[in-house]
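Take a look at the structure below.
A single protein chain has been omitted from the complex, and every remaining protein chain is retained in its original position.
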Amino acid sequence: MAFHNGSILLAAPAGGDYEKVEGRDRETIECQRACEAVAADKTASDYDHIVWAYGVIWALFCVYGIMLWRRSERLSADVATLTRKLERMS
Amino acid sequence: MLVRQTWILARNDLRQEMRDFELVATAGFFTLVVLVMFGLSFSSLGRHAQPMAVPGILWLAVAFVGSLTLTRIFDRERESDTLRALLSAPVDRLAIYAAKAMVTLLVLLGCCAILVPGLVLLFDAAAPFAERPLATLCLVVLGCTAYASIGTLFAAGLSTSGGKNVLLSVILYPLTSPALMFALVATRTLIDGHPGFDAYLSQLVALDILQLAVSGWLFESVVIGSNAAGGRRRPSTRKD
Partner (left out) sequence: MGRKLPLALFAIGAGTFPYCVQRVFLATPIERQMGTVQKIFYFHVPLAWIMMLLGVVCGVAAALQLRRGSRTAEAVAISAAEVLLVAGLGVLITGPIWGHATWGKAWTWDARQVSTGLLWLIFAAYVLVRHYGGVGSERLAAALAIFGAIDVPIIYYAVKIWKTTHPDNNVVGSLPPEMWASLWPCLGALVAMSMGLLLIRTRHEKTEMMLDDGWVQIEDLARESADKDKS
C-alpha cells in the first residue's frame, strides 16, 4: 500500500514499482517558483503600464475640459463687458 | 494665355534677381554653410552608415534652403506690397502661383547644383550621384518641385495675411513629410543601385502632380480671401 502524502512516499509497494509523483523534487520546485516570479513581475509591470496609460488618457481629457471651462468663463466676462458698453451707449 | 502670363511674371522676377543676385547669393551661401555643418556632424560615419545618412542630409538641406528661399521671395513682395497690386490686376491667379513656384524651383535647383557635388566630395557614399547624373537630375528636380509646390502656396498666404514668418517653418516641415519620405526612398535606391528606382521616381511624379493640382486649386482662395477680412478683434481677446 502506498500513501501519496506530501512529498514522501510512505511505503513502497511490493515489487518495487511505484508511481513517481511529478513536480515535487527541489529542482522542479525551484524552476516553477522562478517561472511564477517572472509571471508575477510581468503582471505587476502590466498593471503599472495599464494604470499609467488610462491615467494619461483621463488626464488629457480633464486638462482639455478645464481649458474649455476657463475659456467659457472668459467669454461670459466678455459678453458682460459688451452688454455694459451697449447699455452705456443707448 | 496662362503659360504666357506665367512666363512674363517669372521672367520679371528673374530679371529682378539678375540685377543684384541677392537671393541666389544668400541661398547659395546658406547651402554651403548647411553642407559644411552636415559634413562636420556626420563625417565620422562608417562606410555602412553613410549610405543611410546621405539621402537624409540631401533632402533636409533642401528643406532648410527652401524655407529660407520662400521667406525671402515673399518678403520682397510684402515690402513693396506688389502682391496685392498683382492680385488686383486682371491676371490669372494660377499664373501668379505658377510663376512663383517656378522661381522657387529654379532657386532650389541652383542650390542643389552646389549641394550635390558638395555631397559627392564630402561623402564617399554619394559617389552614385556622379556616376548617374541623369537619374540624379530627375530625382532632384522632382523632389524640389514637391517642396516648391506646397511652399509657394503657404508662403504666399502668410505674406498676404500678415502672418509671422516662423509659421512657415511650422507649416512646411510636417506637410512636406510625404515628399521627404518618397524622396528619401528614391535616393536610397539610387545610392544602393537598387532596381526599384524608376518605380519610386514615378511615385514622386504622381505626388508632384497631386500637390501642384491641390495647391493651384487652393491658391486663389487663400490669397484673395485674406484681403477681405474685416480685421479687427475686441481688445480683451487672448486666444488661448
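The letters A and B name the chains in turn, as written, and every chain counts its residues from 1.
FYI, a residue touches a chain if its C-beta (ideal position, glycine included) is under 8 Å from a C-beta of that chain, and two chains touch if they have at least 3 such contacts.
For clarity, every value in this text was computed on a predicted model and none was experimentally measured.
When the missing chain is restored to the complex, the residue among B:L9, B:L83 or B:I171 that touches it is B:I171. Touching residues on chain B toward the chain that is not drawn are 150, 153-154, 157-158, 160-164, 167, 170-171, 173-175, 177-178, 181-182, 184-185, 188-189, 200, 203, 207, 210, 214, 218, 221-222, 225-235, 237, 239-240.
Where chain A meets the missing chain, the touching residues are 42-43, 45-47, 49-50, 52-54, 56-57, 60-61, 64-65, 68, 71-72, 75, 78-79, 82, 85-86, 89.
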